[in-house]
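Only one protein chain is missing from this complex, and each of the others stays in its spot.
Showing chain A:
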Amino acid sequence: MRGGQVAARAPVIQFTNCRILRGGALLREDLWVRGGRILDPEKLFFEERRVADEQRDCGGCILAPGFIDVQINGGFGVDFSQASEDVGSGVALVARRILSHGVTSFCPTLVTSPLEVYHKVLPQIPVKSGGPHGAGVLGVHLEGPFISREKRGAHPEAHLRSFEADAFQDVLATYGGLDNVRIVTLAPELGHSHEVIRELTALGICVSLGHSVADLGTAEEAVQSGATFITHLFNAMLPFHHRDPGIVGLLTSDRLPAGRRIFYGMIADGIHTNPAALRIAHRAHPKGLVLVTDAVPALGLGNGRHTLGQQEVEVEGLTAYVAGTNTLSGSIAPMDACVRHFLQATGCSVESALEAASLHPAQLLGLEKCKGTLDFGADADFVVLDDSLHVRATYISGELVWQAEEARP
């Protein structure tokens, strides 16, 4: 088979002197890569009778699957919800810059916007493989406009919508098509939401519950209809109540379809979620936790005042404020900082922290055979980390796409 032959002639690279995350544990093993995929060295030895063409010493570092960010609104001054003529350049800029955060795949996120924005922007963000140009685009995350007025948060009230009678057609008309869409966040208490959830799920789109005042019962029905994700747990939903846990109760619900796991996004920047709340969620359902940045355009701009569209924002370390106030203006913690904070706040194992940023988002999107893992046959998207989980280098399809300054020769 052509493809197989080309791959077989590609050089075999052996990453040595490292610990790799595999099967939920950090193993003292070498990582073998060929043709952009993780290779089984035993098979190579006994069947092809070949050794590595090149060995690269990783200096005792940790090799983890590349991080996957399923909720990021922009960064470095770029706003994905802005209807510009050249949305592609903005996405490309962010894609390239987040490589230094260890992110190898992401879902550009659009907040509640008018129809014109969706119609103009969506076609300009195609699914795209990652590489030296930047992290791969897995598809767009549409957060809104079918959300709760009460829990809209920073989303513009004027553009909120509810489902009309022919709900799914309404959805198609609003977005102008679902071609590049990967995740849709909606509020399940809206009328006709169940048929929408079913139709979206049937198309392979991940439905997420968020910006909602749904009670637990409504949330459970939504999951039964196909919803699999919760958008930034705790934020923009009813608080946990012991007689009606609301959406938060899904973490320990016994009314989920058999064999189905509910995933939930958490912003672990140390600001948007109290560490105690982070710990409660993690202990209740560790295997469903997905770290997201929910980053805003101020991400990566450095300390000081910045003008972003109509807003003036003041950045101070990992916090962004509306200029001149104490009002938070969105998250700006890079993904690797979220992983470090998550590890420190929950006291979980390094393996768990890494899986929350790689394996779990891959499982959410049904991509765990090729992303979020270092199993044989998976795409060779990985990140080289030191013991304190700072990113030293990022690889996509086995190619070095970013390297820390000190590491460069």
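Assorted remarks:
Following the convention adopted for this analysis, a residue touches a chain if its C-beta (ideal position, glycine included) is under 8 Å from a C-beta of that chain, and two chains touch if they have at least 3 such contacts; residues count from 1.
Methods note: contacts and distances are computed from a predicted model.
For the chain that is left out, the UniProt protein name among "Protein phosphatase 2, regulatory subunit A, beta a", "Desumoylating isopeptidase 1", "Guanine nucleotide-binding protein subunit gamma" or "Glucosamine-6-phosphate isomerase" is "Glucosamine-6-phosphate isomerase". Although one chain is not drawn, its touching partners on chain A can still be listed: residues 30, 40-43, 45-46, 48-51.
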